[in-house]
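Pasting a structure below so you can have a look.
Here the complex is missing a single protein chain, while all its other protein chains stay put.
And then chain A:
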């Protein structure tokens, strides 16, 4: 069975280690916060200028001055801090943020990522995505393996305008966990009940299959 979005987030949460500062993108990445183990210390950064983000506020306690990069009202946890936008991207560029999790429209086997623009359609902008992918040491992409038309989103070369070059390290989809290597997408794990052949069919880029591929352990 292919994973749903919450299960993708649940699997990615296993990559979040004790002591990590983490930046979560909009969409599936936001869900990751719900599944991080409670016995480890993690701080979430939002690029509009906060470290130590907590859950959404209780009704009536929303504060217009405390939001995340998705413009949602949030709360802060003990130890939190606020800072300006230049400082925020400073800590991203200087690699103080340990892990960046974001969505993508396409990823290429060399680690290129496209996630901000479809020619001919309304372009909303790249926000902080270009800064994040160019600087982060550890980038995990959370996305569906194929698009709505059934075409693979794991490609030999991206067809859409790029967000960054050679930057993606790991990808978690509803079908598989893959690592970007010099030779292409290395298959690490498959979703429970999903066959290697199924993953192969959904992957246009070079898929490296070595030995027995274990099933993901989500829970």
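The rule is simple: a residue touches a chain if its C-beta (ideal position, glycine included) is under 8 Å from a C-beta of that chain, and two chains touch if they have at least 3 such contacts; residues count from 1.
The definition used in the following text is that contacts and distances are computed from a predicted model.
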Name check vs UniProt for the chain missing from the figure, options "TRAP transporter large permease", "CoA transferase subunit A", "Peptide/nickel transport system ATP-binding protein" or "Cysteine desulfurase", returns "CoA transferase subunit A"
From A:18, A:65, A:182 or A:197, the answer for touching the chain not displayed is A:65
Of A:19, A:79 or A:125, the residue touching the omitted chain is A:125
Across the whole complex, the chain not displayed is touched by chain A residues 46-50, 55-74, 82-86, 88-89, 92-93, 112, 122-131, 134-135, 161-165
